[in-house]
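Only one protein chain is missing from this complex, and each of the others stays in its spot.
Then we have subunit A:
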C-alpha cells in the first residue's frame, strides 16, 4: 500500500505528523516531508487515521498491503 499526496491540496497543516510521526513531517517552510511512501501492516492503522484527519483531503492510499 502506497501513500499518495495531492501536493496542490497539501498546506502543511500537520495533523498527519501528529498521528504518524515516523511517516509524515512538516518542514520549517510548511511543506510536507514523506519519510516513506510504502505502508507496512504495522503502520496501516495510524496511516489510515492520518489520511482521514487531513483537513485538506490531500492524502490517499493506493494498492494492497505488501505482506
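By our rule, contacts are C-beta pairs under 8 Å (C-beta built on N, C-alpha and C of every residue); 3 or more make two chains touch, one makes a residue touch a chain; residues count from 1.
Operating definition for what follows: contacts and distances are computed from a predicted model.
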{"item": "Omitted chain (choose from \"Ferredoxin reductase\", \"Dipeptide transport system ATP-binding protein\", \"ABC transporter permease subunit\" or \"Xanthine dehydrogenase\") - UniProt protein name", "value": "\"Ferredoxin reductase\""}
{"item": "Residue ranges of subunit A at the interface with the undisplayed chain", "value": "12-15, 17-18, 21, 25-30, 52-53, 55, 57"}
